[in-house]
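The structure appears right after this line, and notes come after that.
Complex shown without one protein chain; remaining protein chains in place.
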Amino acid sequence: MTEEREIAELQRLVREFSTERDWQQFHDPKSVILALVGEVGELAELFQWVPSDEAVARFADPARHGRVAEEMADILVYLVCLADVLGVDLGAAARTKLADSHRRFAADEVRGVAPEKA
Amino acid sequence: MTEEREIAELQRLVREFSTERDWQQFHDPKSVILALVGEVGELAELFQWVPSDEAVARFADPARHGRVAEEMADILVYLVCLADVLGVDLGAAARTKLADSHRRFAADEVRGVAPEKA
Amino acid sequence: MTEEREIAELQRLVREFSTERDWQQFHDPKSVILALVGEVGELAELFQWVPSDEAVARFADPARHGRVAEEMADILVYLVCLADVLGVDLGAAARTKLADSHRRFAADEVRGVAPEKA
Partner (left out) sequence: MTEEREIAELQRLVREFSTERDWQQFHDPKSVILALVGEVGELAELFQWVPSDEAVARFADPARHGRVAEEMADILVYLVCLADVLGVDLGAAARTKLADSHRRFAADEVRGVAPEKA
């Protein structure tokens, strides 16, 4: 028996939560993406007026740390919900993407240089 | 010895990728959130003009499935990068959030009813 | 004397509002974009679970109509704030963009076909 991995487990928990509430009917991809956008917006609002170089220290404060963890959790939950709806293996996709990035951005060529969108 | 869990492993891979390229200097929270917003935008663009009730079938096509998996992977990578920068335990936060949601939305009370933002 | 156009007038009102509160110090571009993202998130949340084909009717209801108008106003205010910070002539840019789109999407070639992001 293979052990369930962490992201697959989250996906199962999210699916069970939705099924128990008969909420899967609302979870077409566009709706879930809008929900994800809502959570990303809440995350952005936490940081909007914080000076860039103070942001890490500001969110070391326990109340703010809990708040940002919660918003990030919401984003992950909707991302995992979308993966479930679309049949995407999110963990595998992330590992593939990182392997691609290793090839695409050779460390010796891009060291210390942020890629710029053309 | 405890085994490394999947999200912690991704977090380590993302950190190693950034460190090798000396890119951690760019990864203040506000910058990583803007990168996350960029990837969410790319995900949204894939679905924008697809009729809601055709979205799942449309993205069963292998090329589109690969494309959406890639955009979702990008979102997860930046979310995990942000977790690393802020010291957030993302997997634990998601499990806590789901447990809270179980309490907050009693299945018998909300069955089949989508919550509306006031 | 040329009359002030509507978007320039909004831009002036936003600038005066910020100046009176000494808030211009917070309005570097990345911060304003995060604020814009926050407002787009609030707009998305209003629509997330509404069936696509009921969305227009649902928001004809006066309370919901007022709410969505407010979120859209917030987005415009931050967009105009960003235009002020960056010295962008937003109205002119929109007219130029529409003229470009007329050339790029010849009506006879794209009629009834939604462009797909590759």
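For clarity, chains are labelled A, B and C in written order, and residue numbers in each chain start from 1.
Heads up, the rule we're going with is that a contact is a pair of C-beta atoms (placed from the backbone, for glycine too) under 8 Å apart; a residue touches a chain by one contact, two chains touch by 3 or more.
Bear in mind that the values here come from a model prediction, so they are computed numbers and not experimental data.
The omitted chain makes contact with subunit A at the following residues, 30-31, 33-34, 37, 42, 45-46, 48-52, 114-117. The chain not displayed touches subunit B at residues 26, 30-31, 34-35, 37-42, 44-45, 47-49, 52. With the whole complex as reference, residues 5-7, 10, 13-14, 17, 20-23, 25-26, 28-31, 33, 36-38, 40, 43-44, 47, 50, 52-53, 55-56, 59-60, 65, 68-70, 72-77, 79-80, 82-83, 85-91, 93-98, 101-102, 105, 107, 110-112, 114, 117 of subunit C touch the missing chain.
Everything below uses one rule, namely that only the chains that are shown with their structure count from here on.
Centre-to-centre separation of subunit B and subunit C, using mean CA positions: 26 Å.
Centre to centre, using the average C-alpha position, subunit A and subunit B are separated by 2 Å.
With touch defined as above, residues shared between interfaces to two or more other chains in subunit B number as follows: 30-31, 33, 37, 50, 52, 114, 117.
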